[in-house]
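Attaching a single structure in structure tokens format; questions to follow.
Only a single protein chain was left out; the remaining protein chains are all shown in position.
Coming up: subunit A.
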Amino acid sequence: MAKKSKSKKGAPTDVRIKLIRYSLYHPKTPRPLRFGTMRMLRHWTIHRAWKLYQATQRKERGYELERQYNKMRDACEELRLTSQGLYERAVAKSIFRYPIVEFRIPTDTPAQIGWNHEWKRG
């Protein structure tokens, strides 16, 4: 097809069309994974191990959150039994909820200045 259009108009085919043809009619398409028995077994084992690992991670994270929550609840209860006034002020809903602009999400590589140690209160 590519040859036809070229010979007719004498202009090269559009790159986008070329790319589509490349991905559709490339002699190496499709490239199925053909596994032997032992290889398939290995693959299955790796897959199961990965699923198990992920489940463990999820569970651990869940337990950690639960422990933190329990700790917080116990502290609040202890505070309530110790001093009602302090407790009421501790669990009161705060009105001032604003985003913290200095927050950064974790990155793969650090910033040039790893940490601003020389920060001074204005």
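By definition in this document, a contact is a pair of C-beta atoms (placed from the backbone, for glycine too) under 8 Å apart; a residue touches a chain by one contact, two chains touch by 3 or more; residues count from 1.
The criterion applied here is as follows: contacts and distances are computed from a predicted model.
One chain of the complex is hidden; its UniProt record names it "Large ribosomal subunit protein mL46", one of "Large ribosomal subunit protein mL46", "Protein translation factor", "DNA-directed RNA polymerases I and III subunit RPAC2" or "Proteasome subunit beta".
In the full complex, subunit A contacts the hidden chain through residues 15, 18-19, 22-23, 26, 28-29, 31, 33, 42, 46, 49-50, 53, 60, 64, 67-68, 70-72, 74-87, 89-92, 94, 100, 102-104, 106-112, 114-121.
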